[in-house]
Each structure stands twice: as C-alpha cells, then as structure tokens.
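A single protein chain has been omitted from the complex, and every remaining protein chain is retained in its original position.
Let's turn to chain A:
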Amino acid sequence: MTVIDLITRVDAICKKYEKYDIDKQKELNLIGDDAFARLFAGFESETDALVQKWEAASTEKNRATVVAINAEIRRTKARLLEEIPKLHRLALKKVKGLSKEELEARGDLVSALKEKIESIPDGSATGPEQSTGWAASASRTGIKIDTNSGGRFTGEYFQRTEESGKFRQEYEMRKLKQDEGLDFIAEGLDTLKSMAHDLNEELDRQVPLMDEIDDKVDKASSDIKSTNARLKDTLRSSRNFCIDIILMCIVLGIAAYLY
C-alpha cells in the first residue's frame, strides 16, 4: 500500500470519527435541551452518510455493488422522508430559552434538510418520469396492450442501466406509433361503418320498388302470353311468313320502346 493511500485512508477514518466526536459533543451540550436539536443532528448525520454512500456508488465498478448501494440509499431516504414530518412538528414547538428567530430558522432548516435528502441521487432519478409515462399509457384505455408489465419495471429489482433506458425509450416510442396507427384505423372503420349503414338503408328503400317492378313485369308477361295464345289461334288459319315477320317486328319495336 502506498503512502498516499495510507494518508487518504487515515484522513477518511479521522473524518468519520471526528464526526462522531462532534456529535457526542453536541449531544452532551444539548442533553438538557430540546428533542428537536437531537433529532435534527441525527438526521444530518444520516444524510451525510447517504451522500458518502452515493459517492462510493458512483465510483464503484462492480454493477452488483452499485445495485446494492443504490437500494440501501433508497431505503434510507424513504425512512428519513417519513421522519421529516415529525421533525417538522418538533420544530414548531416552542422551547424555553430559545429566541423567536431561532424558532423560525428551525422551520427553514427542516425544509432545507428535506430538500437535501431528496436531492441525493439514488439511481432511480427518472423514476417519476417512468411512473407518469405508465399512468399516461394506462389512461389511454382504448387499446389495452400489456399495461401490467409496465408497472413492474419501475420496481427496485430492475435497475436502470443505459441499455435498459434506451430499451424503455424505444418501447415507449413504438407504443406511441402503434397508438397513432390504431387511431387511424379507427377513423377508417368509422367511415366504413357509416357507409355500411347508409347502404343498408338504401337497400331497404329499394326492396318495395323491386317488388313493384316484379309485379308489373309479371303482369306484362302474362298479358303477352295470353296475346300470343290468341294470335296463334287467329294465325292458324293462314300460314304466311310475312305475317310472322311483321308481328315479330312489332314485338321487337314494343320491347325497344320499353327500354
């Protein structure tokens, strides 16, 4: 181990222990004092520890350790954030021997501490974005394609790596494109539906007309049949081609007139 390493290690250890010393000193000073200061001191120490852990995580090469450290950071953050309201309430309580300005300052201290805790990156910085994306896709209730699996990916188990982030982005883009395509199809189907309905009504309208035509043509054909029969009887007497041809021409003329 080189000297430099030794020195840095010693420095780190001293710093750690210095902190503890100061805390002990503070506690000795404040034991007769209020609960707020004690709690606040505790919070501060834990926050500093978190920051250190994050720094360690960012330098760590091993993915698994990064995962573990991030998880721990997240858990601690969640715990601290839960305790913050208690701290806040303590801050607002009046304590004897404390000036009014200090009381107000305590409130500010609490909120500053809260922001500091929240700002500690814990590897799920895009967590809120993910959750809103998921909510947005859930609200598009028209087409439900696999919305369940979207939620599981925001859990702690699936850590964010670069590849997974890109994959998620691509997945979202594809989903958007699919939704656009489906909207387009839906519009086309709407048009088809209305056209089909109109066709239906038009055909319904034409049914009685066709029936009428049917009746009339039936009547006309029966008339022609009876006329033919009568003509046959009349013509039986004289067999003459001319009359046949003339009658044929007359019938054709009537047919042409009708059409």
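Note that in this section a contact is a pair of C-beta atoms (placed from the backbone, for glycine too) under 8 Å apart; a residue touches a chain by one contact, two chains touch by 3 or more; residues count from 1.
Everything below uses one rule, namely that contacts and distances are computed from a predicted model.
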Protein name, per the UniProt record, of whichever chain is missing from view ("Mannose-1-phosphate guanyltransferase", "Gamma-soluble NSF attachment protein", "Trafficking protein particle complex subunit" or "Ribosome production factor 1"): "Gamma-soluble NSF attachment protein"
Residue among A:E55, A:E180 or A:D198 that touches the chain left out of view: A:D198
Hidden partner chain, touching residue among A:E104, A:D190, A:D223 or A:D244: A:D190
Residue numbers in chain A that touch the chain omitted from display: 187, 190-191, 194, 197-198, 200-201, 204-205, 208
